[in-house]
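Structure provided below as structure tokens; questions to follow.
Every protein chain of the complex appears in place save one, which is left out.
Chain lettering (A, B and C) follows the sequence in which the chains are written, and residue indices restart at 1 in each chain.
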Amino acid sequence: MAALTEEQSILKDQASSWVESQLPVQKFRDFRNSNSDGGFDPEAWSAIVEMGWTGILVPENYGGSDLGYLTFGLILEQLGRQLCASPLFASAYVGATAINLGGNEEQKQSWLPKIVDGSEILTLAVDEQSRHNRDQVQTTATATDQGYELNGAKTFVLEGMSATTFVVAAKTDAGDIALFLVPADSAGLSRQGMSTVDSRDYARLTLSGVEVGQGALLGAMQGSQLYGRVLDRASAGIAMEMLGVGCYAFEMTLDYLKTRKQFGKVIGSFQALGHRAAELYSSQEMARSCAEAGVTAIDQGADDEAAMSAISKAKTGEFLFDMSNQLIQIHGGIGMTDEFDAGLYLKRARVLETTYGNQAQHRDRYASLLGF
Amino acid sequence: MAALTEEQSILKDQASSWVESQLPVQKFRDFRNSNSDGGFDPEAWSAIVEMGWTGILVPENYGGSDLGYLTFGLILEQLGRQLCASPLFASAYVGATAINLGGNEEQKQSWLPKIVDGSEILTLAVDEQSRHNRDQVQTTATATDQGYELNGAKTFVLEGMSATTFVVAAKTDAGDIALFLVPADSAGLSRQGMSTVDSRDYARLTLSGVEVGQGALLGAMQGSQLYGRVLDRASAGIAMEMLGVGCYAFEMTLDYLKTRKQFGKVIGSFQALGHRAAELYSSQEMARSCAEAGVTAIDQGADDEAAMSAISKAKTGEFLFDMSNQLIQIHGGIGMTDEFDAGLYLKRARVLETTYGNQAQHRDRYASLLGF
Amino acid sequence: MENASELDVFRRDVKAWVQNNFPSSLAGQDLAGLAGGESGARANDEVKTAMETWRQRLAEKGWGAPTWPVEYGGAGLSHPEANVIGEEIFQAGAYNPIPHMTGMGVTMVGPTLLEYGTDEQKAQHLKGIASGEIRWCLGLSEPNAGSDLASLSTKAEDKGDYFALNGQKIWTSGAHISQWCGALVRTDSNAGKRDGISFVMLPMQQEGVETRPIRLISGVSPFCETYFSDARAEKGDLLGNLNDGWSVVKRLLQHERQSQTGGQGASMLDSEPLHVKAQRFVGSDEDGALVDKDLRQRLVRNYMDATAHRLTAERITAEAAGRVEVSAAASILKNSNTRVAQTKAELALEIMGSQGIGWSGDDFAEEELGIVREWLAGKAMSIYGGSYEVQNNIISKNVLGLPETTQKG
Partner (left out) sequence: MENASELDVFRRDVKAWVQNNFPSSLAGQDLAGLAGGESGARANDEVKTAMETWRQRLAEKGWGAPTWPVEYGGAGLSHPEANVIGEEIFQAGAYNPIPHMTGMGVTMVGPTLLEYGTDEQKAQHLKGIASGEIRWCLGLSEPNAGSDLASLSTKAEDKGDYFALNGQKIWTSGAHISQWCGALVRTDSNAGKRDGISFVMLPMQQEGVETRPIRLISGVSPFCETYFSDARAEKGDLLGNLNDGWSVVKRLLQHERQSQTGGQGASMLDSEPLHVKAQRFVGSDEDGALVDKDLRQRLVRNYMDATAHRLTAERITAEAAGRVEVSAAASILKNSNTRVAQTKAELALEIMGSQGIGWSGDDFAEEELGIVREWLAGKAMSIYGGSYEVQNNIISKNVLGLPETTQKG
């Protein structure tokens, strides 16, 4: 595993200082308090577009910078640290991945530049039941003269109320799962926001007799293979955000251990807490290695991209689960109050855990990939 | 869950003082050093017979005291504390259980008094592969004119070199698993001792064309039902021995925490170790409740006897696993030396863990019993 | 132990009484919620009336605090008998609201009053608690004190026939809806940290007391910041001796631990066993085993831990032969109860997937939302009433006899 390149380090530092100065967690809190229906701050989104982060996975001839998944992951990590809400991940990471892998030249030309300039917000619509299960797709795409007719329902669609175009997983007449680009304003498509603990934007979709053209099918790669690879890459991306959430939780906790006094001493001098901090730190370092390896494997076109994605999601999940619980536990009573930020991190942690498969599902997947 | 009766408490105390004074772990060590092939001290066995422990599960009209499984368990716990080697469990617990449940009047009359007076040593011969699996019985018992002919092989037979009679699980012509009493000196039966980490008596058996009479079949209860219930009760008994091993390991550790000094303080004053001791103690108390509940459920004829047996083996297993590792860890270098007793407890712990199914297998069994 | 057959007779009587007296209109209601402050206030009148009837009937039997003497509103029963009452009420799908309605009254204040109170104090306070009419809060913790209770700085100045209290308390459970408060105050600033402390009782409805509810991560506000500005506590309301409040509060906290060792409380999490919930959300294979084996394995561990906890609580009760003694085992049980409950809540969330992250709205079943809130609220179990770490300190020192560390975390 390689260290970050100089370019990556610089970008990471820039993202870090921008997020901390422009979008500290207080911004998210203000946004949550003013707008409990989820969503994101349009000003922050404009700034993100302006900084070119939406183009990191887009080849240069479509207006992007093509800096790769690790670089994108470093940005997600920084945004995760302050719980920044934006459609960056859904659109410019997952959406762009789907188009890059599955789009033909025409589709790339028409979608990628719009992802980069933020005029289109894409998102994957995959889950149909409350538990993520990549094999469970009941939504159908029936071939018509003009293209396809989609019928079905989706739930837990990230940025579902803000998205302009859904990348819908549906079963074709041949029984294969394929991805279809479905504009949010299509006739027959309705959406409803979900109010979740992390106060972000999620939606349920209903597709009844939604007609799309031939160009809606992402057909440059075999459907279910494309679908699987998009999900693998999405999981690796989520892992980087989870890393950021967990690392900031660790820093808050470490800071508290160094400043909070009880029985006349800072509580970090109590050996039981000092050792717990040591274990959490170790777990954080392991999570970082796995998360960075997950996105690096994509950049390198590694054979074990799928397995590394499973490890990255499972191991950051393990760290973030423990860390978010200890964040509350070590802060004690103050950690239980809504006024303090710990709860925001805990809630976000559990939503990320369930997104695109939880730890258990990724462990199972990993064993299957290794053949046991 | 009830407390011990006065009678039980007295017996437990008596067993405790007898074991600590007559059979401290040093006796086992001496025996191991003089005789690496396993086995037990015949003098100790005579004393055990004399004290009537072999009759605890035997009804009074067959020469026993019929005090029940919890009482027997309390004795096993005491013997476990000092790693006492004897065929008490194999013969007077498992063997007597098989006869009590599966024997007809004639079989009870001929076997039970001999179990009580120690002239017969019974043991269950069940495993055929290295991992316990109650459904995997390949040994066959083919009906003949005179009785049955047994063919097959068994491994990891407790007290296998000392036993005078094996209670062999074999498949009948009807495909059912049944238990057969097979004298150790039967023609066609050969046995070979296994040298194990805990220096006890285990054997592999080979049965080729072993002829036994009609009276060899334990047929008072349907074969596979009998077989299952004997195994459940055997597991609950092992759990009580495991409890004893673990509790003594805890006491050794606690004593060390109170006496060993480092950095000018007894190491038990280091908070990280104090908290670990607290966790181990809690785990010990939970294990005790589960182990006692396992044998109590048998005495009470409870509906959930099988589930309680699974819990008792799994939870004492969990405690003993952690405790035996911490026994070494907390003792540090001295714990690694053969001269000190910690290694003996660690080794015994792992053998007990694998006997009649490990934690994982009992957890699986428990879930199946509950229907999920 | 009691004679089992006598207890069986008693159980039959209790069962019959509950069947005859529990108002049918309360069946299936969120009774724990109703007995609490917030959702109780939102209930409709019919339910409120039925709840009041049910409370009165229980109070008449003395079953709000069944082990207390009859003269103080209890029923003078043994602990095994009291357990039978609890079990039968639970079995019937009913709920005993009185402990909940009195805040800290039945579980902590009452038992401590019985031990430390004068005859006048007992006569004045206990009946109102046992009947569920008077709610009590406790002013113990202070900002920046946390687990280090003894570093408190709220002062009680001797004004002749009363004390004037000044200072701030925090985590005062239900202070905004309580009638009385038991407060730990400093009565001698020159004495050692634990020496100059006293325990006083005072009415909450007075000018010198102000409460500010604290909003928690679960969205509710069961606790307050409580401010005393020349708040008045009568001299006669001093519990225990002057400057001996530390021993009173130690006992109080033992009762608290005892009350948190797990019991039968109606909760969203209990309404459907986890494995049934998992069968519903996750599905089973042809052998009837949950499809998600990793989850199944952790579910079994939680079930076994829950059984181990229950068996241990029963064993310790049986071994103590029903004596009132607050066992050293309380710390073990509090921690195991916490671990089991918090893990259970996490497992429930995991099982529900994206239905387990709902905050509000029709997209989520009421039960799903309730479990999420309970999961969040349950994080406090390892913090309040002596944190997980404090319990481990107690076990290490008091139970195992390991030397005191200079560091208590």
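Keep this in mind: a residue touches a chain if its C-beta (ideal position, glycine included) is under 8 Å from a C-beta of that chain, and two chains touch if they have at least 3 such contacts.
Keep in mind that what you see is a predicted model, and the values were worked out from it rather than measured.
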Contact set of the excluded chain (shown chains only): A, B, C
Which of A:167, A:203 or A:277 contacts the chain that the document leaves out: A:277
Selected residue (touches chain absent from view) among C:147, C:198 or C:405: C:405
Chain not shown, touching residues in subunit C: 293-294, 296-297, 405-407
Absent chain, residues of subunit B that touch it: 36, 127, 129-132, 155-156, 192, 194-199, 202, 204, 260-265, 267, 269-273, 321, 325, 328-329, 332-333, 335-339, 342-343, 346-347, 350-351, 353-354, 358-361, 363-364
Absent-chain interface as seen on subunit A, which is shown: 1-3, 254, 257-258, 265-266, 268-271, 274-275, 277-279, 281-282, 285-290, 292-293, 311, 314-315, 360, 363-364, 366-368, 370-372
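One rule holds in what follows: only the chains that are shown with their structure count from here on.
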Innermost chain, taking as reference the mean of every protein Cα atom displayed: C
Most widely separated chain from subunit B, with each centre as the mean of CA atoms: A
Separation of subunit A from subunit C, taking each centre as the mean of its C-alpha atoms, in whole Å: 40
Whole-Å gap between the CA centroids of subunit A and subunit B: 52
CA centroid of subunit B to CA centroid of subunit C, Å: 42
Overlap residues in subunit A, where contacts from two or more other chains coincide: 270-272
Residues of subunit C whose C-beta touches two or more other chains: 389, 392, 405, 407-409
